[in-house]
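With one protein chain removed, the remaining protein chains of the complex are shown where they sit.
The block that comes next holds subunit A.
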Amino acid sequence: MTATLDATARARAARKRRPAAPRGERLASAFLHLELLVVAIIVVFPLLWIVGASFSPGDGLMDAEPVPDGATLDHYVSLFTETDYGRWYLNSLYVAVLNTVGSVVLSALCGYVFSRIRFKGRKAGLLGILILQMFPTFLTAIAVYMLFLNFGLLDSLTGLALVSIAAALPYNTWLMKGYTDNLPASLDEAAAIDGASRWTIFVKIVLPLMRPMLTFVAITQFTMPWMDFILPALLLQSPEKQTVALGLFAMIEDVYQNAFTTFAAGAVILAVPITVLYIVLQRYLVTGASAGAEKG
């Protein structure tokens, strides 16, 4: 990470020292910025369009304008007065919080144990979670659905959160283990010589050092339930147990697109916090994702 920062600093310094550019270079620079501008427009336009749609007067898809005349907040109001959006939002929040806490705690514990302790069955355990991690969540989801269906366990948000935690646990454990492997073991050893128990070493020494990976797992597991569709679609049924993703999908399923602008308002409320979170914490997210590839 420090190497990255150094390099950017160096690049910035180099940019300042730049002498006046000759004509050929200025042309190249113009083309370069033109390309960036075109890509930026392609990137931003759909997002601008949906934000515009959420403020457009009228209900249908045809009424959606990127920059609406007579912008209105009506759809945001009706989202909370005429649909169950508030309830869906709280449901998603509940699952997200449970999923984050469960995933972070369990994967940190398991990752620490697999990384630092040599015990019987360690290798078999690591291989086992590796195989489980290859099994797409979705395939287990269908079996979970059949099981829950026959045992009358469907329609529980807590059940959904538990299934989500279990589904992501192998991968997250693998990430945590890989990260802990790279932490210096000398600290643990020194503490062990001072008589600290394994638990104390974990909580006081290793856990604080794991923070970047904890952050990564926390963000990904917090945002996942907001976007996840398959698991909730399979496991939740009653109207008061829907999540935001299910509710929004149902809104847009309407063939005549008569609630499109209200959908747009819901989509904006869903997207804004997550987008801000991702942009602000992008460094953690990109590093975490590449660490997953190196280790997994």
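Basically, a contact is a pair of C-beta atoms (placed from the backbone, for glycine too) under 8 Å apart; a residue touches a chain by one contact, two chains touch by 3 or more; residues count from 1.
As a working rule, contacts and distances are computed from a predicted model.
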Q. For the chain omitted from this view, which of "Maltose/maltodextrin transport system permease protein", "Thiol-disulfide oxidoreductase", "Cytochrome c-type biogenesis protein CcmE" or "Protease 3" is its UniProt protein name?
A. "Maltose/maltodextrin transport system permease protein"
Q | Contact with the hidden chain (one of A:Leu79, A:Ala96, A:Cys110 or A:Val217) | A | A:Cys110
Q. In the complete complex, which positions of subunit A touch the hidden chain?
A. 3-4, 7-8, 10-11, 14-15, 18, 21, 25, 28-29, 32-33, 35-36, 39-40, 42-44, 46-47, 49-50, 60-62, 64, 106-107, 109-110, 112-113, 117, 119, 122-123, 125-127, 129-132, 134-136, 138-147, 150-151, 162-163, 165-167, 169-170, 173, 178, 181, 198-199, 223, 226-227, 229-230, 233-234, 245, 248-249, 252, 257, 260, 263, 267, 270-271, 274-279, 282, 286-287, 289-290, 292-296
